[in-house]
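Note that this is a trimmed complex: some chains were dropped, and none of the rest were shifted.
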Amino acid sequence: MRRSALACWVVLPLLVGLWGVLAWQLDTSLLPSPAAVLNTLQREAASGELQRHLAVTLQRVALSFLLAMAFGTLIGIAMGRLVWLDALLDPLLVLLLNLPALVLIILLYVWFGLVEAAAILAVVINKVPNVAVTLREGARSLDPRLEQMARAYGFSPLMRLRHVWLPQLFPYLMAATRGGLALIWKIVLVVELLGRSDGVGFQLHLAFQVFDVAGLLAYSLAFIAIVQLIELGLLQPLERRATRWRRTGVEHA
Amino acid sequence: MPEFVKSEFVVPAGHAILAPMSLKVAPGDHICLLGPSGIGKTTLLNRLTGLERGQPRPTLRIGYLFQEHRLLPWRTLRDNLRLVGVGRDQVEPLLARVGLEQAADRYPDQLSLGMARRAALARCLAMRPDLLLLDEPFASLDPHRADELKRLIRTLLKQFPAMAMICVTHEARDAEALANRIWYLAGRPAHLRYDARLDAETHAGLARRLDALGRQASGESLSIES
Amino acid sequence: EPPLLRLSVLQFGTAHWELDHLQRHGLDRDEGFVLDVRLVANLPASRIAVSSGDVDGAVVDLTWAQARHVAGHSYRYLPYSSQMGDVLAAPGAPIHDIEDLRGKRIGVAGGPDSKGWVLLTRAAQARGMALEREAQVQFGAPPLLSQAFRRGQFDVLVTFWHFAAELTAAGEADVALPMDSLLASLDIPTGLPILGYVFHDDWADDHQALVAGFVRAVASTKRQLRDDPDHWEALRPLMRVSDDAHFTALRQGYLQGIPEPLDEARVAALQRLLVMAGSAAEEVMPARLFVLDPGGVP
């Protein structure tokens, strides 16, 4: 609790304060003051635009995130455990990992048309290799001692996954989740920019067209605020719970 | 009850550490396995459990107390036991038998090493195994606690006469207390230098016999090919 | 040492053709300055370049200049082109009037504030239609939209003129609603320069001679390109055309887009256009920001 409280009530206000002072000093439309951004936010919220676009983007992010995490985790674990599969898929992974989002999005839009499915697919394909690369490292460093234990005691695959692997993969999952949410949201923005008529990416593009920095910041911060909520309300409690065993161990060390 | 009436375990030629051998273990065999440090005792137990690369899982129910406790550090003792099939209300009585009555909700890292090893012992006893493998069950325990656990194991062995046990130890005392058969592993590659049933007569001379075996083994230069 | 004028334009943009010709024929030196062209890959890059002071000027659209003016950064606006883009439909498609757009799938290049689209919606509004609701509108990047249009995913495409030129030249699309008729229906004169070279207002004040020289150089460039088709052969590599039809279409499109000389009446019309596009009347760029009479591209 203390940690998130500190973050919420001390650091964030400080940041905003700093920004305010900076904006006030510089006094340029290229760095609008917090008040100006808040104003834009309120205006957009009052018109319902903010909610509409945010909701659309969040839906895309959520769907792509779930798909990408699921596939990426599966592929990553499989590649980390099976040497032949790793050899087989590694070049493909490097390929997909480094295929520019732009190129992929364009190709998919061109092949499948400017449809929602193409957009989601583009994001998922972009993110899966990232998750896979992280989880592969996790799967490679699973403790062989505990593997032996699970084997000797005849753990079922599900039990092994849940009780032996998951806790060891947890930090990798968290890294993939945090990085993943961010990456997906960035790709969704590009996807929306190139071929969707709604969503935050579309709005950012519009704001960008006229160099409306307040608009850019308002929409970005709205999304960031939501991620911050997820972080404080979901990820950090989850992390605290999942790593309790670790802290109790040190407590006394 | 166990499918292995005279189970036979084979170590093939070409094994890196063990000499080729074929071991017959019968139900009711209570074997103490002794041998110099680093000779291959743990390797042999792993082999019997089917843990070596490319081995199939044996069809026996095996309860294996590893030399390190190998409890899941992220699960409390209760959850560690529940995972191997201990019933909800069996957890505490089971822990009580190894002197951990109040540690059910602790994580392994919150225990002393001796306590964690006792919890691991409880876990492998809870399996009701056909074959019980114990890798130095009494290391890190004070003599009183060790005696208590020896009694516990003896009771269990009596209760399930078809159960077989192989217990790695370095102490003649442990062998005297638990075994009806002795294996002594020595040489490089390691082979069974001594495999004998204990009866009243051999029992008496056991300590001396083991001492002699140990002397002989430690006399050999333990060359380790790297 | 003549002063340097740094401009940022798109590598494949039409302004590049113009400036290339200008440089090739030393029109800059004739007017006492040296032109330095910074090429970028897309429009936003040009805008960033001029905003950050990396270049002195760039080609942008009027609405952007207006938005910056409102934000407190005024730019001097020199007409460059009056091309507003086109409203295309498949060859032979029964789309000849705004009414025909009802229920159609419309692809719009850029976004809701690209000029062609703004005009189209205003014209529809005048007819009592709310196009953005009565048709299925999809915004997107122009190349993607062209592609989708080719594959029949749109009935109507509102796109920038050089993308339109490519489609029409290849016979893949016809102009469905001419921009001129839309403008006429809104009582706005044709040939208004909705694209322009912009320079920071302050900078332009400090470099009046340079700007004037550039204005003259551009005017002669436009004249030469209009009057002598042979000049175009030299530009052909820049145009990335697939065939002669495409080449011709692009040349014609460019020539069509040469804006008529700007006078006070036309400035007023431009200001009206801005109001129509959503600017508050009192915030519209004042007349002094427009560079009048480019001095002879009649």
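Letters A, B and C mark the chains as written, and numbering starts fresh at 1 in each.
By definition in this document, a residue touches a chain if its C-beta (ideal position, glycine included) is under 8 Å from a C-beta of that chain, and two chains touch if they have at least 3 such contacts.
A quick note: this is a predicted structure, and the numbers were derived from the prediction, not measured.
Visitor: Taking the shown chains as one copy of each kind, please give their copy numbers in the entire complex.
Guide: The complex described by this file is made up as A x2, B x2, C x1.
By definition in this document, only the chains that are shown with their structure count from here on.
Visitor: Quick one: which chains contact chain A and chain B both?
Guide: none
Visitor: Among the chains, which one keeps its Cα centre farthest from the Cα centre of chain B?
Guide: Between chain B and the rest, the longest centre separation is with C.
Visitor: Kindly work out which chain lies most centrally, taking the average of its C-alpha atoms as its position.
Guide: It is chain A that sits nearest the middle.
Visitor: Between chain A and chain B, what distance separates the C-alpha centroids? Give it in angstrom.
Guide: A distance of 48 Å separates the two centres.
Visitor: Just how far, in Å, is the C-alpha centre of chain C from the one of chain B?
Guide: One centre to the other, that is 85 Å.
Visitor: Measure off the straight-line distance from the CA centroid of chain A to the CA centroid of chain C, and report it in whole Å.
Guide: Their C-alpha centroids are separated by 39 Å.
Visitor: Which positions in chain C touch two or more other chains at once?
Guide: Counting only residues that touch two or more other chains, chain C contributes none.
Visitor: List, in ascending order, every residue of chain B touching at least 2 other chains.
Guide: Within chain B, no residue touches at least two other chains.
Visitor: Taking the complex as given, what residues does chain C use to touch chain A?
Guide: Contact set of chain C toward chain A: 44, 47, 51, 63-64, 67-68, 71-73, 107, 110-113, 137-141, 143-145, 147-148, 151, 153.
Visitor: Quick check: in the complex, which residue numbers of chain B touch chain A?
Guide: 46, 49-51, 57, 62, 64, 66, 68, 70, 72-75, 79, 83-84, 106-107, 109-110, 123, 127
Visitor: In the complex, go through chain A and note every residue touching chain B.
Guide: Touch residues, chain A against chain B: 145-146, 148-149, 151-155, 159, 163-164, 167, 242, 245-246, 248-249, 252.
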